[in-house]
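A single protein chain has been omitted; all remaining protein chains appear in their positions.
When the chains are written out, they are named A, B, C, D and E in that same order, and each has its own residue count from 1.
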Amino acid sequence: MEGKSTLALCRQPPYGNALAREGLEAVLAAAAMDLVPDLLFLSDGVFQLLDNQSPAEIHQKSLQRNLQALPMFGIEQIFVCGRSLIERGISADQITIPGVEVRQVQDTGKLIAAYDTVLSF
Amino acid sequence: MEGKSTLALCRQPPYGNALAREGLEAVLAAAAMDLVPDLLFLSDGVFQLLDNQSPAEIHQKSLQRNLQALPMFGIEQIFVCGRSLIERGISADQITIPGVEVRQVQDTGKLIAAYDTVLSF
Amino acid sequence: MTLHIVSKSPYGCNALTECLATFAEGDVLLLIEDGVYALTDHKWEAAPAGSVYCLRADAEARGIAIPEKVEGIDDTRWVELCTRHNPIVSWYK
Amino acid sequence: MTLHIVSKSPYGCNALTECLATFAEGDVLLLIEDGVYALTDHKWEAAPAGSVYCLRADAEARGIAIPEKVEGIDDTRWVELCTRHNPIVSWYK
Amino acid sequence: MKFALAVHSAPHTSQSAASALRFARALLAQGHELYRVFFYCDGVHNGSVLAAPPQDEADLVGEWQALQQAHGLDLVVCIAAAQRRGVLSESEAGRLEKSAANLAPGFELAGLGQLADAIANADRLVTFGG
Partner (left out) sequence: MKFALAVHSAPHTSQSAASALRFARALLAQGHELYRVFFYCDGVHNGSVLAAPPQDEADLVGEWQALQQAHGLDLVVCIAAAQRRGVLSESEAGRLEKSAANLAPGFELAGLGQLADAIANADRLVTFGG
C-alpha cells in the first residue's frame, strides 16, 4: 500500500472530544498495514502536542502515549502549522514528540494538495 | 409549576444538527406540563427563525412547524438577540413566527439573569 | 488541486476560516449543510473567483439565497466535483 | 447573578465570545473542559476582575497554566459556585 | 440544596458526560440532593448496557449504575431521544418489534415531562453537553 500518499489532518484538541484520540488510533492502525500516513497538526490540533499534559484526574489516558508510538510505527513526517502555533501563543520548545522531528510549515495549502488522500480528524 | 421562570436559550441553526429540533421539542413538552418557558434565540439560533426554509430535499421536516406550535402551547415571550441578527445580516422582516411577536433584545445578559432556570440548546 | 468541503456555520465554528487559510492555487470550495450560512457573509470571497460551490438543497433547506458568484449544485455535480479534484478535505468540526 | 459555564475552545467555537457578549453585572465565568484553552488568550479578561474561574483538573490535563487573575478550583468549589449563583447557563457548542 | 442535571452528550465522544458524573459525585459528597439526572439528545447513550470500553478507559455506564445503587438516584433517559438513537427498554423493544433491548439496569425511560418536573422541583439545573 506504500504507493498512496496519505495525510491525516488533526484539528481537534485532546480530551474534550474523542476525535483526537480516535484519529491517532486510525493513523497507527493504517501504519501497521504499511499505509504510513504523514500528519499535520492544525488549528486546535496543535494543543495535542503541548507538553505537561496530566489527564489522570479527569480519568483519561494521556494522548502523548499515542504520539510517542508514532515513530515506532514508522510515522516520521509530522508537520505542525506555524500560524496555528502563533495564534495560540505556543512556542516551538513547548511541542515535542520524543524520537521524531516536528516540522513547522507555513504554506499548509501547498502541503495538503500534494497528497493522494487526506483524512480529517 | 408556574412559579419557576424558565428560559430556553436556542443557539444552534436548524437541520445541521439535532439540537435545534430537540430543544424546541423539550420546550413544547415543558409547556404542556404547565412549565411555560420563554425563548431567546441567540447566535446561529436566529437562523431557526429565517423565512423560506424548504428542507424537503434534504429529507427533514421543516422546523417552522415546531415554531408555529409555540403560541398554541401558550409560549408567547419570544426574544431574539438584536446583535446576532445584525452580525448575520438578517433584517427584522425576515423573521416571523405566525401568531406571536418576536421581540428584539439588546441586553441579553440582563434578560438571562432574571430567570430561575436556563436550558441550553 | 484540493476540494475543500465545509459543513459548519462560519459564525459558530472556525472550519471555514481555517480552510481558507490553507487554500492553494487551483483549489475549490464546496459549502454543504450548515456551511451554506457562509453565504450570508463575505468571508468566502477570499477564495478565488469561480472556485466556490454550494449544495443547492442545503441552501434551500435553510432559506439562504445563493449569490451570483457562487454555483449552486445538485448531488450529481457534487460527485462530479469529487472526480475532478483530489485530495478531498472535509472541514466538519 | 448568572454562572456561565463554557466548555469549548475559543479558537474553534464562538461559545466564549457569545457568553462574554451576554455578561451582566455580578455574573461569573467558569471555564471547563476545552474551555480552559481560553487561558492561552486574553479574551477572558473582558470579564470583570475576580469573576473568572477554571477547573484545575481540566487545565492540568491539557498542560495549561492558570493565570494569577483566574481562580483554579476543584469539584467541591464547583458545586459551591453553583449553589451561590443562579441561573446556571452552559455554553457547550 | 436540590440539584438536577441534564446530560446531552454521549460517553466516549465528549468529555462532558464524564464531567457530569464528577459533578454528581461532588454534590452528593457535600450532602446535597440529586433530584434527577435527565439524559437527553446523545446523552441517552449513557444508558446503553452494551457499551464495552477497553479496560484502561472509564466505564461511564457502570459508574452511573454504581452511583445510582449507592444513592438511589433517578436516572431518566428521554424516551423520544432514545428511540431515535436505538436505546430501548424490554417493553419498548417489544412494542416496537425490535430484536433486543439495551437499556442498562438502573436507568429508566420516560418522557420529556420529567425534565419539566425536574426544573420545577430542583433548586438548580446544570446542563452538560457538547
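Definition applied: contacts are C-beta pairs under 8 Å (C-beta built on N, C-alpha and C of every residue); 3 or more make two chains touch, one makes a residue touch a chain.
Just so it is clear, the model here is predicted, and its values are computed rather than measured.
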* Among the chains present, which touch the one that was left out? -> A, B, C, E
* **Hidden partner chain, residues of subunit A it touches** => 1, 3-4, 6, 18-19, 22, 25-26, 29-30, 32-33, 35, 117-120
* Asked: In the complete complex, which positions of subunit B touch the hidden chain?
  -> 15-18, 58-61
* In the full complex, which residues of subunit E touch the absent chain? -> 10-13, 41-42, 45, 48-54, 57, 61, 80, 83-88, 92-93, 96, 98-102
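Everything that follows uses one rule, which is that only the chains that are shown with their structure count from here on.
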* Structure fact -> Under the touch definition above, the chains in contact with both subunit A and subunit C are D
* Using C-alpha centroids, which chain lies at the maximum separation from subunit B? -> A
* **Multi-chain contact sites of subunit D, meaning residues that touch two or more partners** => 7-8, 11-12, 14, 33-34, 86-88, 90, 92-93
* Structure fact -> For subunit A, residue numbers touching 2 or more other chains are 12, 15-17, 43, 58, 60
